[in-house]
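Before we start, here is the structure in question, set down as structure tokens.
As you look at this complex, bear in mind that one protein chain is not there, while each of the others sits in place.
By written order: A and B. Residues from 1 in each chain.
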């Protein structure tokens, strides 16, 4: 903080297990990555190079070094895993994880259909090599799971060795835990939270209204993902009640508004 | 202008009292601020570091220097004022204005509810220390004022010492002078303009359709605020009739289209 404001919610500092912010990089240049680190290094825990953008980014190695030097963990989006699995290239995929010295591997099935046992087997095998984040929820607007299904999938993936599970929303924030309109499936989230520990979940929340909703539900230290690079400072103000949307939520009783 | 085009509307040059462009910076890096100055220095009069983003921006002092060296005035968003007032930190707030040698202070009540006398008293006290810009209109979609109320509030704040008043729209442009959909409350604006001098008002107009609407109503030299950094060049072309949306508006009678 550049100056002191009384009675702000307490943020957990890095390295942290809750209050995580995951940013999505969908094709930044090396210099844009440096800018992101300058502005966001205290707030960003991990950066996902969205889907398979890492395949076609010309200055990939330099960019990964910028994030690593900035104290931010990096991984490649789950769609890359899926693209290689469906082509019988799992061994190639494992080599890529090594070659780029990634911090995490994301196992997802948002674009492919595989038996859940098979998905969990991949999680299990990969978790012996690297920390695994698994993603639950389809990228297909049509595929809507009942809450008990979400809970079963999440629990099975954590049991298989996933460090955390990500609740799918895409870059656009209109599938998975959200309706087509971007609105949160509130009942679904409430029910998930009765069974899965909150600190095991990263909620993809690319839109401001979604970030606000989760901060009001869970607090300043909710773990949120798919944050756009330009939204990292705005998100931190939302977490602290320093933007209109969450301003009142964090005020004390005796602070009149 | 890089080359001459006949019969363009005349723009007032900096320093100017009308035709002001206020840009919102919601978390730019130092280098992004330099880029903004490179592209926008002839067009940008002032930059607002949105709401309380200044509290959590790591390289704040360097960035403020970039804007100052670029000949652009800077101030912190009104939500910071509100966050400190509600915590009884008015003296701390005044020290922050000094410490960062800001050009303006914004006094607003978009997120808090205070008596208008109290707001005007803050304007009056601050105007002895610094140039005050006051903001009228709630950030709450539900709170809609009648036109006479807008006029009374604006006049009282100018009387209390505000240099200019800002008509609220948020970063998103869907409250205050706009409907939920982003559409301008045309009758409201017309009525305000019958009583408040046009050059005393900065209209927040983050969306292109809103900028177009005000340029058509008031002309190339209307004062507009909450412009996104990437929209500074597009806005200047709108002011000059060099983009489709205002192209016809500025043509002379004998120029056939």
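Throughout what follows, a contact is a pair of C-beta atoms (placed from the backbone, for glycine too) under 8 Å apart; a residue touches a chain by one contact, two chains touch by 3 or more.
Everything numeric here is computed off the predicted structure, so don't read it as measured data.
Only one of A:84, A:144 or A:217 touches the chain withheld from this view, namely A:84. Here the missing chain is touched by one residue of A:21, A:57, A:134 or A:244, and it is A:57. The missing chain lies against chain A, touching residues 26-32, 50-60, 79-80, 82-84, 86-89, 92, 96, 99, 110-113, 139, 170. In the full complex, chain B touches the omitted chain through residues 1-7, 31, 34-36, 38-39, 41-43, 230-234, 236-237, 240-244, 247-248, 251, 255-257.
Definition applied: only the chains that are shown with their structure count from here on.
Look at where the CA atoms of chain A average out and do the same for chain B: the two points lie 34 Å apart.
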